[in-house]
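These notes are about the structure you will find just below.
Moving on to chain A:
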Amino acid sequence: MSLRLFELMLWAAGYTVVISAISIVIGLGIGLLVCAAKLSPNRLLSLPATLFISFFRGVPLLVQLLLIYNLLPAVGISVPSVVAAVVGLSLCTAAYQAENLRGGFNSVPKGLLEAADMVGLTPWQQLKRIRAPIAFRLTLPALVNEAILILKASSLISVVGVIELTRMAQNLAASTYKPLLFYSVAGALYLVICWTVAGGGALAERMARVGRA
Partner candidate 1 sequence: MAMNKRFLMKAMLGLSLALGLPLAAHAEDTLAKVKSAGVLKVGTETAFAPFDFINESGEHAGLNVDMFDEIGKELGVKIEWVTLPWDGVLPALEAGKFDMVAGPATITKARLERYRFTIPIAEATVALLKQAGDDSLSKPEDIAGKLVGSGKATAQLAQLQEFGKSLKGGVETREYVSFNEAYADLAAGRIVAVANSLPNIAYVAQQQSDTFAVVKPAFGQPSYFGFIGTKKPEDQSLLDAVDAAILKMKQDGRLGKMQEKWFGTTFDTPDTVPEPKV
Partner candidate 2 sequence: MSDTAPLAPRASTAETPEADAAVLVRGVTKRFGDTEVLAGIDLKVPTGATTCLIGPSGSGKSTLLRCIAFLEEATTGTIEIHGDPLGFAEAPDGGRTRLSPQSIRAVRSRIGMVFQQFNLWPHMTALGNVCEALVTVRRMRRSEAEEHGMAQLSRVGLANRAKHYPSELSGGQQQRVAIARALALDPEVMLFDEPTASLDPELTGEVLNVMRDLAGSGMTLLVVTHEIGFAATVGQRIAFLDHGRLLLDGTPREVFGEPRHPRLAQFLETYLDRGAAALV
């Protein structure tokens, strides 16, 4: 493989990382909102949240991406390829992150909140000072896992016209007739990325634990 082609693969890997990272962050934001809606006692909020989670976890990303790319314009929302990809990945990961967050919030021991109640913290203070930090620590491993899943799921966004790592490998495999080489290189690059994220996640977990007894 010439240096030029390897550069192209690296560039595409960078694209994969950037798009995934943006999607994870946006997805976390949406996930928080959906989680809040789902935990709400108001059914007008919790029901749509349940439907949202069910739909985006129940339909393959491939199909979601095509729906966003090709069918939203029919109602006047036309988005370019990259935006469609980010929206698709964000919504998909938001559904999973909402569930992770809900699990995290629910596993904060009730007694801690009762203790906070007894010393006079307001509900908002309880959320900010007790629930959210603990829930965050509890969901951190799931968040790292989700980041890795999205990095890998981004291999599908070429169906809406984004040339990322997998697509680049596919293109170069076809033009050079060396599928073994290019798919292996793509696999190795994914490994480097995913292992880096996993390692960073482990580090973050250890740092988050410092505050613990």
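By our rule, a residue touches a chain if its C-beta (ideal position, glycine included) is under 8 Å from a C-beta of that chain, and two chains touch if they have at least 3 such contacts; residues count from 1.
Inclusion criterion for the candidates: all candidates are chains of the complex that A comes from, given by their letters.
Since this is a predicted model, take the numbers as computed values, not measurements.
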item	value
Chain A: touching candidate in this complex (1 or 2)	1
In the complex, chain A residues that touch candidate 1	2, 4-5, 8, 66, 69-78, 80-81, 158-161, 163, 168, 170-172, 174-177, 179
